[in-house]
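The structure under discussion is supplied below as structure tokens; questions concerning it will follow.
All protein chains but one are shown at their positions in the complex.
Now for chain A:
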Amino acid sequence: MSDGTKRRTVLAGGLSVGVGLAAAPARAEASTPKTDLLTLVVNGRRVRVDVDVRASLLDTLRDRLHLTGTKKGCDQGACGACTVLLDGRRVLSCLTLAVMHEGSEVTTVEGLADGDRLHPVQRAFADHDGFQCGFCTSGQIVSAVGLLAEHPDLTDAEIPELMSGNLCRCAAYGNIRAAIAAAARLSREGE
């Protein structure tokens, strides 16, 4: 009810700004920034946070919820470092506003391990040295977890193409592929 109304208001607001810009190039004067009380379920925990309506999901996770495992590599949806699972789907958290996701479930890299027990994909990345500097790793791992959930029968040959949305400038690509292939085998054998 009220949550839905809020979301629609924000969307409509966003739209009208766009129309306004098209009609008159003058930028709307800065007014007091709008904030919105948002509820998210992050890594299984329900959190309520007052967010700037301009804040991306990524910045909200990092700045407001102090979950800094998710990284900002480009802030324009080109590198994949900010990948999180949103209601189970892989999304680039830099490209979506937090306020658009009232009530959603978010899984970040911090939410994958079961206490001290690493998620099989995390374990595989560690054992196969699937990283160097580690800055893209959170995104790689969350992407891989999402990928395996979507494609339980993933073949090794499919991995390079399906993981190409996650850049690794250190280019640990071979090891990333080996890690995901190992985790895929493990999850198939586990079934």
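Basically, a residue touches a chain if its C-beta (ideal position, glycine included) is under 8 Å from a C-beta of that chain, and two chains touch if they have at least 3 such contacts; residues count from 1.
Here, contacts and distances are computed from a predicted model.
A.B. asks: Which protein name, taken from UniProt, belongs to the chain you can't see among "Electron transfer flavoprotein subunit alpha/FixB family protein", "HEXXH motif-containing protein", "Phosphate transport system permease protein PstA" or "Xanthine dehydrogenase family protein molybdopterin-binding subunit"?
C.D. replies: For the chain not displayed, UniProt's protein name is "Xanthine dehydrogenase family protein molybdopterin-binding subunit".
A.B. asks: Pick from A:Val41, A:Leu95 or A:Cys170: which residue touches the chain that isn't shown?
C.D. replies: The missing chain is touched by A:Cys170.
A.B. asks: Footprint of the hidden chain on chain A, which residues?
C.D. replies: 27, 30-33, 52, 54-55, 59, 62-63, 66-76, 78-79, 81, 108-110, 112-113, 118, 122-123, 125-127, 129, 131-138, 141, 159-161, 163-177
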